[in-house]
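Note that one protein chain is taken out, while the other chains of the complex remain in position.
Labels A and B are assigned to the chains in the order they are written; within every chain, residues are numbered from 1.
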Amino acid sequence: MKLGLVIDLDTCVGCNACAVACKQWNTSGTTGPLTDFEPYGKDPTGVWFNRIRNYEVGDYPNSKTVHFPMSCMHCDDAACVTVCPTGASYKREEDGIVLVDQDKCMGCNYCAWACPYGARELDREDGVMKKCTLCVDRIYDENLPEDERKPACVMTCPSHARYFGDFDDPNSEVSIISRERNGEQLMPELGYEPVNKYLRPREKKNVDTYVNETNSIKAVKDWVNRLVAR
Amino acid sequence: MDQAFKRKSYSLKSSITTKGISVPENLPQFEDHSKQETKFTTCYMCACRCGIKVTVEDNLVRFIQGNKNHPINKGVLCAKGNAGIMKQNSPGKLIQPLMRKKGSERGEGDFEPVSWDAALDYLTKRLDNIRKTDPKKLAFFTGRDQMQALTGFWAQQFGTINWAAHGGFCSVNMAAAGLYTTGQSFWEFGDPDWDRTKYFLMWGVAEDHSSNPIKIGLEKLKRRGAKFVSINPVRTGYQAIADEWIPIKPGTDGMLALSMVHVLLKNDLFDYEYVLQYTNATQLVVHTPQEMGDGLIYRNEEGQPLAWDLEKEAFVDATLAEIKPALFGEYQTPEGKTVKTSFTLLAERYLGDEYAPENATKICGVPADMIERLALEMAHVAFEESIEIKTEWTDWAGRKHDSFIGRPVSMHAMRGVSAHSNGFQACRAIHLLQVLLGSVDVPGGHLAKPPYPKHVCPPIKPAKPKAPGEPLDGPPLGFPTCPEDLVIDDDGNPLRIDKAYSWEAPIANHGLMHMVITNAVNGDPYPIDTLIFFMANMSWNSSMNTGKIRDLLREKDDKGEYKLPFLVVADAFHSEMVAFADLVLPDTTYLERFDTISMLDRPISEPDGVCDAIRAPVVEITSDVRPWQEVMVELASRLKFPAFTNEDGSAKYKGYKDFIVNYEKTPGIGFLAGWRGKDGEKSLRGEPNPKQWEKYVENECFFEYKLAKHERFYRFANKDYLEFAKNAGFVASTKPITMELYSETLQKFRLAGLGLYGGPQPKDERDQYRTARFFDPLPEFYIPLEQRCTSIEEYPFHAITQRPMMMYHSWDSQNAWLRQILAQNYMYMNRQKAIEMGIEDLSWIWIESKTGRIRVQVKLMEGVETSTIWTWNAIGKQRGTWGLDADANESNQGFLLNHLINEHLPCGDTGRPITNSDPITGQAAWYDLQVKIYPAKKGEVGVWPSFETIKPLPGSERSKEKLRYQTHEAVGLNRSLKDILTRGDTKRDK
Partner (left out) sequence: MHPALSVIFFTVTSGAGYGLFAITCLYNSISQSHPLGDEGVLLSCAIALGLITFGLISSTFHLANPKNAWRAFSRVRTSWLAREGLLAILFYPIAALYMVTIWKGIGGYNWLAVISMLSALWAITTIFSTGMIYACLKTIRQWHNALTPINYILLGAMLGGLIFLFIVSMYEPVITGLVVTSTYLIIIAAIAKIVYFFWIGTPAGPTINTATSFTRSMVRLLDVGHTAGTFLTEEFGYQVARARLIALRWLVLLFAFAIPALVLWVGVGLMPISVVFAIAVISGFIGVMIERWLFFAEARHVVNLYHGTQQC
């Protein structure tokens, strides 16, 4: 299996639901807690696996605002894993999920340096690297109802901008949608072969205009009453 | 919850997987589900009220997720809803009742704890006295609540007319315009038909109460390839994904809509039959300029409106079926008066040149060809791409139809339109556009949500004062249809403390909460004794001119007594408002209480289903707080309100739950519509069911009654639906609901202003002018009031706010997760414009209005109209509140725009000050603000103004440097040493 996400930039409204869902699930999840610093003070910050950034493409008045959620891409050629000296970072053979073994990490940050997508964040309190687990502790938890065995971020997304599935299966939702809508990798030139794909905004719709050729009403008297029953 | 759990670890052997996502072998058990419980309730991180499923472990919340069966959110959850854990965890929670310390000054925030008994004894005594002498000396105003049915009923029973919820400063323009035009509205009143619409226009919406449903809906549109056009000066959030963005100048939507109307009329592109059959377009309007009765509907002796029958060539009762009324025309009545169909007046008006796109563009800044194109695109979709749903239905006159015809153009509008002083008319203009396209309550169009549509307008009048000790005859708020309905004294002076239903705001359906403090302190129209605020942060983000309001709250008379003698604040958190309270009554969080989302209130219905819901506690209360609902019922019993008291004087209800289950508004109709009847077998109407709560809890805390297929559209004229609605108590009659494009109600007020009305008329010249000018019976555009007295050269920018999707007004700054996303707001402006003005990105600037100035940090962007500046609403906080440290970003870099907005029109009039609101509805005109901006001097950094630091409350926990929330020890997933040593690359073995 090659598990990963598809993010639809055509429908993401930047609500941050996925980011917070990720936070709440994972803080009690397999790599939890996700420490927060200065939670009620100046410059609050903490460990997040999923962050939403916002960009503007083009200039006013033709600019387009784009909301851009990013989490681990579970890259096929994950340099974050190859560089890790301890072997704490690994890509699971069975499903391609990239994980950090919290017991083995020495907190050298090297993997974060190797990650182009900013997907890894050091938990300074635990001294170990943390990252998106693709909710491994949800997707395989047989005690959860079957339709809830999905990443928390995918389940929660109100505008259905996130899809989860197996890219090895050509008939999976993620395979189909990324095929149909030309799912793109970010910074493909780096060769990480990120598994997650991004769907660019759909083409602008064209709607015909309706012009009543025969008519150009100038004043009320131009109208003729029609016989219509109330 | 500063827990540092250790980690358990398991090793993982390789696993076998085949097709799909099968579960690998040898995975550890990540959670001990046997220690967990899942419970359902209703979210209240905002007023959208989604259904949630909460996993609880040791009275700690493990996970909150959307309830997939819930009609509102269908399983999804927004950012706020996902952050409920951190609301429950907030150090800003109130934990016990508090009294202002003797000798301390109001606003200092110096409190001492009191017991609930002492607090309620004191309050009962005080209220009892007021009730028996002059009940209107109690003003009770509620903010972000959704339990107005209870609070309003309570006020009615108390006998005070001085009650309202927050609608007046929120979006009453939207609600009122809808209810006075189509009998429904946007907002909680109706939704686009997300599943069928092909063309969607969104006017001035950043987030709305319909938070998740809009997001779900927009995605559906995109998936189906419908076109989404957004009209908004700012391109963020929803506007980001619009197919077309129309950066309109704030306050000019009315003109844009009417210009589109112009284009449609000019091209003869409107739904002729729809307009004729379902609106008052054919009703005849008396044309006798400068005379009494001018502009009123021409009626027969029975008071029925008349139309001109083309076949009979005679005046006929316009409400009858099968007549063949003229849509256009001018006729002479036997009495010799000239009458015209209202549609004639309408067409004459909007065919006028001032509405031509070439002229409209000068006002709204939208290019003329674009206005024209958008109108013609909508016409194309409505008339060339119309849809049909094959279902037999019966219309109000008993005629059978075999399908519903749909015009798949829909719209949604909110505060961008309504929070202007011309918002009521602008909203009406949008409804007019919808009606011309034949798209109201039709497939693909805009669908009402039960209990809407209602008759135009609902037959409830605002209550007038009664003798002390007696309940009011009806609810304090209602729908005036003529000057006689105003709540004024014989001299024409306001009777309500907020001056709602006075000449200053005649159709103030939701009151004017933003005027209460100012009026009460100024004794204008009279001083009051006690003010109760529930769930409203009135000394901060929900007041205009915040600095002044804070001073007013502290103002004393010559004798050294507070002009506002006693202030009760019922809140759940340490908000800015708390410091000003004399008595603080702490509420629970939403996860700790019972609550109802009732059909009598602002329900959660969907277009095709009648829905209501409850909240049931998912965690136990751990401090000395009580649900405000409980407190209200208790106070009602203590004060012996008739509806809460048995004949023998004993309390009728044991508590809130008992009240909800057993109280009947009219026989068979109570707060909850589900599982009524003795055994719970009846829906909507039926005698009380003692097991009703349990039924709700069993059913995941909500109730949904799906309308039959033939009851889902054209409900304003759908016989089966109307009969159903009458039985359910939604409407008072089964007569068809006639949409009022031409509003006789407005014309009556206008006539009063002109001195041509046979009832109460305004005496003050300005009231005369305002009613005569703004109460146009046809939707009209006028320049917003503040601009009418503010030089655009001197104050060239429109300053507005938007709601951020991940923050709810003031109350999410206490949330450790959400504030990491947004704890500081900037003033955003157009990059090119800033460059022209020499303003640099992230520099500090002054923003100055006629009312004052603030210093803020600016951020440049592309997606904002050039004369608009904007910021996120309610991010700025007073130091020390909300459980935050004094150096929190919210208090030192975050700011409020409210300081610049005046609650009175800044027009320098010498006469009595006039509210900065829509002259028709009293809707707070937040977005009329005009400002100038200039760079701050070198060294001038940091926000200004800033206020004193509030002390922590007694017993409050200090905030921590670190937060490590976890409900159980993490179960780690380990990589085997063998794998570490043997595997070569990252990839799987192919």
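The criterion applied here is as follows: contacts are C-beta pairs under 8 Å (C-beta built on N, C-alpha and C of every residue); 3 or more make two chains touch, one makes a residue touch a chain.
Everything numeric here is computed off the predicted structure, so don't read it as measured data.
Undergrad: Given that one chain is not shown, which residue among A:Met1, A:Cys105 or A:Val195 touches it?
TA: Looking across A:Met1, A:Cys105 or A:Val195, the contact with the absent chain belongs to A:Cys105.
Undergrad: One chain isn't shown here. Among A:Asp10, A:Asp95 or A:Glu121, which residue touches it?
TA: A:Glu121
Undergrad: Touching the absent chain: which residues on chain B qualify?
TA: 236, 819-824, 861-863, 889, 980-981, 983-986
Undergrad: Mind pulling the chain A residues that touch the left-out chain?
TA: The missing chain touches chain A at positions 16, 19, 38, 42-45, 47-48, 51-59, 65-66, 68, 70, 79, 81-88, 104-110, 112-118, 121-122, 124, 126-128, 184-192, 198, 200.
Following the convention adopted for this analysis, only the chains that are shown with their structure count from here on.
Undergrad: Could you work out how far the Cα centre of chain A sits from that of chain B, in whole Å?
TA: Taking the mean C-alpha position of each chain, the two centres sit 31 Å apart.
Undergrad: Which residues of chain A touch chain B in their complex?
TA: 1, 3, 10-17, 19-21, 23-25, 27-33, 35-46, 48, 54, 56, 58-61, 63-67, 75-78, 81-82, 86-88, 90-91, 93-96, 98-99, 101-104, 125, 133, 136-137, 139-143, 147-149, 152, 155-161, 165-166, 169, 172, 201-202, 204-205, 207-212, 215-220, 223, 225-230
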